[in-house]
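Below is one structure, written out as structure tokens; comments come after it.
Just one protein chain is left out here, and the rest sit where they should.
Which chain is which? They are A and B, in the order written, and residues in each are numbered from 1.
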Amino acid sequence: MMKINIIKNQFFLYGVFCFVLFLFPLFIDDPFYLNKTSTYIIFGLLAVSLSLSWGYTGILNLGNAVFFGLGSYCMAMSLKLKTDSIHTGSGGLPDFMVWNNIKELPWFWEPFYSLSFGIFAGIAIPVILAIILGYFIFGGRAAGVYVAIITLASMIVVYLLIMDQQAYTGGFNGITDLSSLKVGNLEFDAYGPSAYYLVVSVMTLVLFLTLIITKSRAGLIFQAIRDDENRVRFLGYNVGVYKTASLCISAGIGGVAGMLYTIVMEFASPTFMSITLSLSVVIWCAVGGRQSIFGSFIGALIITSGQGSLSESETFLHTWTLIMGFIFILTVLFLPKGLVGIFAKKIK
Amino acid sequence: MDFFISQFISGLSITSILLMIALGLAIIYGTTGVINMAHGEFVMIGAYTSWFLQIKLGMGLIASIIPIFLITAAMGFLIERLIIRHLYNRLLDTILATWGIGVILQQFIRLSVGSELKYLEIPPYMAESMSLFGQQVSIYRAFIFLFAITIFILAWFIIFKTKFGMKLRAVTQNKDIASCFGVNSGAVYSATFAFGTGIAALAGAFIAPLKSISPDMGTNYIIDAFMVVVLGGVESLIGTAASSFIIGETSSFIASFSNDTLAKALVLVITILILRIKPQGLFTRKIRS
Partner (left out) sequence: MQNLKENLIQLNSVEVNFDGFKAVNEFNFGVKAGELRCLIGPNGAGKTTVLDIICGKTKSSKGNIIFNGEDITNKEEFLISRKGVGRKFQIPSVFKELTVKENLYVALNSSLGFFNNIIKFFNSTDQEKINNIAELVGLKNDLKKQAQFLSHGQTQWLEIALVVLKDPALILMDEPTAGMTNYETSQTVELFSKLKETHTLIVVEHDMGFVKEIGDIVSVMHEGKLLAEGKIKEIENDAKVKEAYLGNKGITNA
């Protein structure tokens, strides 16, 4: 009976939390502030994505930002193709292509005329990458260190390719000057409550879906793999498939977060798949509590909102990062379960 | 033919730099199991220390070798004693802790010295090129190559021919038993970490005049260094040298057809593929688990 109460409690807790966030725009109407809050929530989702693969399944994905970045580029490509002609240069081509003397739209850009495809790709492409990575890393039975290094290397490969092929991807400037997201009659203005509500709605969906996944038998098997993957193997499970599945779900969530980020920030850039961002996500999960979806989400929320609300000056940012480095080390040494470890035994 | 020789020599230059960076990492990982994600930052510290000694104190490159090594080794020693030491029973967490250390080192440099690029010049007596096998080769790069070989031989000598090295090998294979035989494992671990970071700093000092010096220059090298270590197989110094060579030459070869960025991407992909087939690296032995 106790167990049922706890599960019900978790759903209730998530419900209350999401509801409170929905109410936010009633109290805050500064569009800039709403926009910033959207980004904190998006980072929370990114932390959830890593929590599932790292905290639950034990896969330290140091390249986690690659899914986020790919999602953001997919959305950016669709939104770029919808921008009015002032921004796109001649013949409807994106401006950076014109500047690079490209004469016609490359084949892989074509499908992005459809927003639906863009959204589909924003999830599918990260998931496909996760399947490929899963085959290479888990098929080869790589141990902890190797997984960490190879996932990091993979992200760098994607980053390098995007930077190199600047005629097709905007290179180091990224893809800018995007139209705002329009679905039917709805226009999601990045600096209005509509974008915020979009973000919170998606967040609610993702949080509940992820919670349900962790409660399923597969979710438990993920955790068993984290604890002793050989034992899981000897119980007849194909561990490689489960690990890949975990990485795929993580990729999907990362991709969704990336798409939302492009909508809210109005551009996509290679920094969205940088080592710095990947590391930050690791820190958010470590501090919040990586074995807890909610803990990781809150960890990201607290750290990013703290950073965002205190100052924008460069010196401050560097000092903040320095302090985060210290906090991270202290967490690793003394608080392996993060803040959740202190506060709650059972909230997941 | 000319083309191949020039690519080969260019590859040797990359190899020697990779080797110096990866050697420290391999020794640390091979002996203690610690995954030093801050290794790139120690390279960066070496570069900045070199800059400081040369520009602010007017020392020459050769003269500053020993001070750079000692200063960085001391830092490494402190870090090992204060932080790393607590994590020997959970080695995977050393990835996290050392990454945090790397962040701190980077930010410390940014806040104290500033983020703008700094420049060092190649010592004038090495700035020319000389003729070798019909190619014009930079004397400075040839010097780096020779230095890398020297350090490698030195490391090999210490590990296999000295009493300290024997203790190190004992501790690598079985830390507890070695302790029972009176080996001060803690001291060996500290010394190893210090030595590894010291070599990394020297690599940084030599790289510094070739490009520019910036707080994040280390990040570029950490992935390369790790690729060398995992490809070579952790137990083997020869493996580290061989995989530095393989990666160095492959990078040079690919870069001659395309550009540096693509070369780097392709080398990473190739390494990942090789690791799929041989997850323990190219030069390891099968041990009873």
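By our rule, a residue touches a chain if its C-beta (ideal position, glycine included) is under 8 Å from a C-beta of that chain, and two chains touch if they have at least 3 such contacts.
For clarity, every value in this text was computed on a predicted model and none was experimentally measured.
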Out of A:128, A:218 or A:317, which is the one that touches the chain we can't see?
A:218
Thinking of the whole complex, not just what is shown, which of A:19, A:99, A:135 or A:234 touches the missing chain?
A:234
For the chain left out of this view, which of A:97, A:245 or A:324 touches it?
A:245
On chain A, residues whose C-beta touches the chain left out of the figure:
2-3, 213, 215-221, 223-224, 226-228, 230-239, 241-242, 245, 291
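Going forward, only the chains that are shown with their structure count from here on.
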Inter-centroid spacing, chain B versus chain A (mean Cα positions, whole Å)
32
Quick check on the complex: what are the chain B residues that touch chain A?
35, 83, 86-87, 90, 92-93, 95-97, 99-101, 103-104, 107-108, 110-111, 219, 223, 226-227, 230, 259, 261-262, 264-265, 268-269, 271-273, 275-277, 279
Contact set on chain A toward chain B in their complex
60, 62, 136, 139-146, 148-150, 152-154, 156-157, 160-161, 163-164, 275, 279, 282-283, 286, 315, 318-319, 321-322, 324-326, 328-329, 332-333, 336
